[in-house]
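Apart from one protein chain that is not included, each protein chain of the complex appears where it belongs.
Take a look at chain A:
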Amino acid sequence: MLSAKAKTQLGNFLFVAPYMFVFAWLLVWPLMSGMGLSLFKADLFGGATFVGLENYGRLLSDPVFLQAVGNTFLFVLLCVPPLAIIPLILALLLNRSTRVAAFFRGVFFSSSVLSVTIVTLIWRMVLIPDGGFVANILAVFGLPPIPFFSDPGIVMGSMAIITVWWCLGLPMMLYLSALQQVPQDIYEAAALDNSRWWTTLTRITLPSISRTVVLVVIMQCVLQFQLFGQPQLITQGGPNGASRPIVLFIFEVGFRRWDIGYAAAASQILFAIILLVTLGQYLLTRKRTGDA
């Protein structure tokens, strides 16, 4: 017979069992089998030979992969800071109960609901040097068009602009909900304490929503390290691989060259990068904010 405690524990387990099963089946198992796969030389039509860490060795000396890693870091550096700061500014401006504010909250959030296909279509029309929106405006002032997609030094910046426009809705909403959690009477106390707006922002508002700032930065890092659709649809990684991120590299290796062992190894490296970056940020911010 089971003891009463064991019975309760079994009962508790039964409640989480369905979720645990799906979690193990759809997340843990693919992760593990991906790790396993990365140790094989395998293609999509069967035939796998165990090669140990050879795939990883090849990756670290593959200039195309190393370029993709560099591109990805550049992209994250270009678009995560704006994605942390611009939505914060918008949220601070729109955190009021007027109709105008509600309208603009809707406007700024609306881009988030578009699919990447639509987003890239729109921005291709805006940025394309040949008759695009920006090029037309520049032409009015007699300026030459900017090669947004064909200059290797500019193309990742263009991707970042598109991505910031596409992704700023959700962080803005997160900031707004955080701002609404801050009790109003603290601001009244600050007003009576002669606090100017900059002091109020830096000493009252930002500390009050610091957890959300950390959340937004970590979330955007995780998301933006996985850049794929924008360059895939606009430049296919060009020119000269200057806009090929890691995920596009994985896609090409796995589904164009059918070298899925190699692709799996690249996936593991991306996984490790994201894990390290987010863990690092988490530990860093936790140390700094102390017990708050």
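Here is the rule we go by: a contact is a pair of C-beta atoms (placed from the backbone, for glycine too) under 8 Å apart; a residue touches a chain by one contact, two chains touch by 3 or more; residues count from 1.
Criterion: contacts and distances are computed from a predicted model.
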Quiz item: One chain is missing here; what is its name in UniProt, given the choices "Protein-export membrane protein SecF", "Alpha-ketoacid dehydrogenase subunit beta", "ABC transporter ATP-binding protein" or "Heme exporter protein B"?
Solution: "ABC transporter ATP-binding protein"
Quiz item: From the list A:44, A:125 or A:189, which touches the chain that is not on show?
Solution: A:189
Quiz item: What residues on chain A make contact with the chain left out of this view?
Solution: 183, 185-186, 188-196, 199, 203-204, 207-208, 210, 291-292
